[in-house]
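Note that this complex is displayed minus one protein chain, with the remaining chains in position.
Chain naming follows the written order as A, B and C, and within any one chain the residues start at number 1.
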Amino acid sequence: MVVGVTVWGENVHERTEAHVRAIYPDGMHHTIAAAIADGLGASVSVRTATLDEPDQGLGADVLGGTDVLMWWGHIAHDDVDDALVERIHQRVLSGMGLVALHSAHYAKIFRRLLGTTCSLRWRNSGERELVWTVDPSHPIAAGVPHPIVIDAQEMYGEHFDIPTPDELVFVSSFAGGEVFRGGCCFRRGAGKIFYFSPGDQDYPVYHHPDVRRVLVNAVEWATPTRTDSVDRSQSPPAPSGWFE
Amino acid sequence: MVVGVTVWGENVHERTEAHVRAIYPDGMHHTIAAAIADGLGASVSVRTATLDEPDQGLGADVLGGTDVLMWWGHIAHDDVDDALVERIHQRVLSGMGLVALHSAHYAKIFRRLLGTTCSLRWRNSGERELVWTVDPSHPIAAGVPHPIVIDAQEMYGEHFDIPTPDELVFVSSFAGGEVFRGGCCFRRGAGKIFYFSPGDQDYPVYHHPDVRRVLVNAVEWATPTRTDSVDRSQSPPAPSGWFE
Amino acid sequence: MVVGVTVWGENVHERTEAHVRAIYPDGMHHTIAAAIADGLGASVSVRTATLDEPDQGLGADVLGGTDVLMWWGHIAHDDVDDALVERIHQRVLSGMGLVALHSAHYAKIFRRLLGTTCSLRWRNSGERELVWTVDPSHPIAAGVPHPIVIDAQEMYGEHFDIPTPDELVFVSSFAGGEVFRGGCCFRRGAGKIFYFSPGDQDYPVYHHPDVRRVLVNAVEWATPTRTDSVDRSQSPPAPSGWFE
Partner (left out) sequence: MVVGVTVWGENVHERTEAHVRAIYPDGMHHTIAAAIADGLGASVSVRTATLDEPDQGLGADVLGGTDVLMWWGHIAHDDVDDALVERIHQRVLSGMGLVALHSAHYAKIFRRLLGTTCSLRWRNSGERELVWTVDPSHPIAAGVPHPIVIDAQEMYGEHFDIPTPDELVFVSSFAGGEVFRGGCCFRRGAGKIFYFSPGDQDYPVYHHPDVRRVLVNAVEWATPTRTDSVDRSQSPPAPSGWFE
């Protein structure tokens, strides 16, 4: 079975800021999509979608054919339609995987799934980030060096206002001394969610081979296994002895 | 410091169904409020609030003075104002405790905090529920018999579509054979949330002394400790070396 | 790669009690081994080992070739050599999977890995056990009916003195009303551990097709992924900047 992966990009910084366009001439979403296609080959079908497309890129056909949705947004979170957020939410609860990247900590869909503010501390001064594995058996850490060294990144620091992750995979440190739970798994309904913090638009983070490896692993991990057949859309009555 | 407890009741079944009114002449909210007042005495100030009151019972003054909110709703979940749900949500994330009772699994505020459908299976045939403690050291289980025997209750059964609880305290079984994770703790932002499943309106569950003990324990557990001074309402920049 | 599975059986009840031998003429270990071989075919190499064999069935060659160890013991826990327990312990921490069955809750290796007493309540009166799935997305629940109906089993009830499981998959109820966290995952070092409570020697539980499905799923889940290359046997010094 071919896994449908859709990489959604806000695509604003790339169009409005020359230094971002220099790093990502086709937009971050294309760079990320290429990482997945390179890593998983014929087992996936990768497409991109952006905010400025009809239906904000995620019409019923596209969303219905998406097994794993990757999401990068930052400056235009508020422009995402609430009705679309609702449709994505239901898709995740029904089993679609979600990989939320960097400033997507503040995406409507991420906050809605987690129920918290998802606030954090930040500093954009291009400092070194080290991504340490705290769960070396986790499939998302497979083949990932310990640590990943990212020469320049925006700092994201604690306190990160999320529920306790179901699985904590990576913890980052920054040159300035802060730490951040930057690789976190959550399970909501039948869906698996992975948040990965590296990836500010000002730095070529999604060209980094180790970061790309994490993205590939995350898509594999978040792919629905289709073993979960629970219908969560209703609360059905259960006559006594129905299982006998 | 006196802890402000507000017991919010939907107060519909009690007004429209004689057999419910016979069990709870003043409404379930008054019975629950009395349990808390009896159990915690002068350390708490307990009030009630209902859907049919101005501001649906939870105006700014009331909500602002509430340290722990208890919630019972069922047939009128949809009537609760979205703006009120938003205000309660922010209060919980800022530290207010929430005790969600029985059919409040489908309350807007509960689903919003958890991010899942909170669906389950049910059967209302007045069968025996046994509430077993799986975490005997948990403060909410203090002084609670193992099991609590409730002679007649609505059955709530798995699968219960919630995130994995941060702490699982009680698991119920029913005469018909089903099981249910009926005593679950969640932590969201600075707030503590406890869900407790016993309490259908058709049975005198909130008169049961062991159930009342659980409610009292839950209020004590959910009371904000005020040791958490993180401002989650924003993501502040952090200059390099700010902590030195 | 062929996965090496070893089914260790105490093999005492089967030799000394006629009614057990009638259910398991070749011993429980053979019935369990056949379930795995039937379910996983050429992808596994299944062998059995028993307490009465040289090296208690688990000499260096056998243990070294075992990727997943299944363990059934009851009356002879104390006869297992401490040195063997130590070797199994190290193997699990290095990645070998362990599937502990029924009364293996009291096996030396299980208690050593978990660090608690693993005590529980029990009643052997051949009553119906219902095994409910509380984590329907979990790979060990794949294809398993909700609930599994086991007509006659020994009752195991809470409180079960284990650490909070890393993943809770199944909760059982019994005709007498008790509940039990009977399907629990633990991760220790690089190894995955699954405890599954059905399987008293007095009943033909390991002939039950749904139970066999769980065992097969558990072996697949517990198989080491070999993505974890951490050497846990020592605490190495790390010179400053070693990762640059």
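As a convention for this text, a contact is a pair of C-beta atoms (placed from the backbone, for glycine too) under 8 Å apart; a residue touches a chain by one contact, two chains touch by 3 or more.
What you are looking at is a predicted structure, and each value in this text was computed from that prediction instead of being measured.
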Contact with the hidden chain (one of C:Gly41, C:Pro54, C:Pro209 or C:Pro237): C:Pro237
Residue, one of C:Pro25, C:Gly65 or C:Gly115, that touches the chain absent here: C:Gly115
Positions on chain C contacted by the hidden chain, ascending: 89, 93, 106, 112-117, 119-123, 125, 127, 155, 157, 159, 161, 163-164, 166, 176-178, 186-189, 230, 232-241, 243
Contacts of chain A with the absent chain, listed as residue ranges: 128, 130, 132-136, 146-147, 157-160, 164, 168, 171-173, 175, 177-179, 181
Footprint left on chain B by the chain that the document does not show: 95, 130, 136-137, 139, 141-143, 145-147, 149, 187, 190, 192, 225, 227-230, 243-244
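Assume only the chains that are shown with their structure count from here on.
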Whole-Å separation of chain centres (CA-atom averages), chain A against chain B: 32
Multi-partner residues of chain A (each touching 2 or more other chains): 187, 230, 243
